[in-house]
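Dumping the structure here so I can ask a few things about it.
All protein chains but one are shown at their positions in the complex.
Order as written gives the chain letters A and B; numbering starts at 1 within each chain.
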Amino acid sequence: MRTEEETMKLITNRFLDCNVKKLRPQNLEAKVPESITIDILSHLKSHGYSHLATISCVDWIDDNEFELAYHLFSYEDRINITIQTRIDREKAKYITAKELWPVAQFYERDIHDFFGVEFEGNDNLEELILENWNHTPPMRKDFDTRKFVNEQYEWRDYHEQENAD
Amino acid sequence: MDGTYKRGSWEEVMDWFRKRSLWMLHYCTGCGAIELPPTMTSRYDMGRFGISPMATPRQADLLLVTGYLSTKTLRRLIYTYEQMQDPKFVIGFGSCAINGGMYWDSYNTIKQLDKYLPVDLYIAGCMPRPEAILDGFLELRDRIESGKADGYKKYKKNFEYYQKNQEAVLGEVQRTQ
Partner (left out) sequence: MNKKMQTEIFFGPNFPGVPGNYGISYNFQGDTVVEAEPNAGHLHRGFEKLMEQRIWIKNTALVCRICVMEPDINEMAYAMGFEAIGNLEIPERAKYIRSIILELARIQAHLFSIGGNCGAIGLYTASHTGTLARDYLLDLFEEITGGRVYHIYNRPGGVRKDISDETFQKILDTIDELEKERMPEFDHLIFENPVAQKRWKNIAVLSQEKALEMGVTGPAIRATGLPYDVRKLMPYAAYDKVNFEVPTGSNGDAWDRLVIKRDEIFQSINIIRQLIKNIPDGPVNLDLGNGLKYKVPAGSAYVKIESARGEFGYYMVSDGGLKPYRVHVRGSSNPVGLYGVVAELPGTRIEDVPVWAHSLDVCPPEFDR
């Protein structure tokens, strides 16, 4: 069973470009460049970090970047690691993680639905949760949900009774 | 919704019978449906009023819209409502059916139910307790007996109004034969 320091060395001994820090007991966070993320995930998976909880996406509109976060856990070491990587917001493309974990194809389909990010190698990126959605992907920061609601739906008017007959 | 459609004397007798045996479609559309199992089982028994759950829409009289409606569910709900046979009644549950409720600024839920389907009764609450649901059912029975629960006649007469509102939100809507 490794401690948090030994797990941090597991990454920094082999990949030199990463910024790993300890947030709280049993919780680590690593910021890595996008060119080596899949290699780091495969390296960690072969050393016991085989449970992928989920994949999240954050829209940093001021930096013009999307951030993908992979949450891994090891049942032997009992340590949570979050691997964060940044990709360009205009291109919005990345490689899939489905070769390592087949369940990742549904997490990536969800991110494609809400943020519009494409994943190379994942051939099924159809609509999962929304239906017939033709506007901007809704979780992006430039989609104003209150303006959309005011244009698309009407509010109930409590002063005059609207009679259908 | 105020008894403007005149009914004959044979229909008055039939309404006296109809109010004592209502079959409810067991379709849990939103989060208000978690208070339906306590209402149906032995503590707040609703079977003593003649109301019992039914699986298919072709054999049901009462449609309960329990809470909010996303646009994906609204399309299927209209298809289900048109499959039910006349006379049929709709009850709107909770504050989400009245004016959007907790999700008033969400891009995926509808804000007023009676623009898309004719509603006979609303029950307030978030979510309504089983006693409030039973109170609503008793009020509906009184309305059926006095002839005021005529939402299904209104739907047939003002079909263009409802169709215009449905297609504004959903695009093209499939209709039952």
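Convention: a contact is a pair of C-beta atoms (placed from the backbone, for glycine too) under 8 Å apart; a residue touches a chain by one contact, two chains touch by 3 or more.
The model shown is predicted, which means the values in this text are computed figures rather than measured ones.
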Among the displayed chains, the hidden one touches A, B
Identify the residue among A:R2, A:K22 or A:H71 that touches the chain left out of the display.
-> A:H71
Among A:C18, A:I36 or A:V58, residue touching the chain not depicted | A:V58
Of B:D15, B:E35 or B:D150, the residue touching the omitted chain is B:E35
What residue numbers in chain B mark contact with the hidden partner chain?
-> 25-31, 33-35, 37-38, 41-43, 55, 57, 68, 70, 72-73, 76, 80, 102-103, 105-109, 126-127, 129
Would you write out the residues of chain A that touch the absent chain, in ascending order?
-> 23-24, 26-27, 29, 50-54, 56, 58-59, 69, 71, 75, 78, 80, 82, 101-103, 105-106, 128-131, 138-139, 145-146
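Please note the rule applied: only the chains that are shown with their structure count from here on.
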Compute the distance, rounded to whole Å, between the mean C-alpha positions of chain A and chain B.
-> 40
Contact residues on chain A for chain B in the complex?
-> 130-132, 138, 145-146, 148-149, 152-156, 164-165
Touching chain A in the complex, chain B uses residues 4, 71-72, 98-100, 104-108, 110-112, 115, 118, 154, 157-158, 161-162, 169, 171
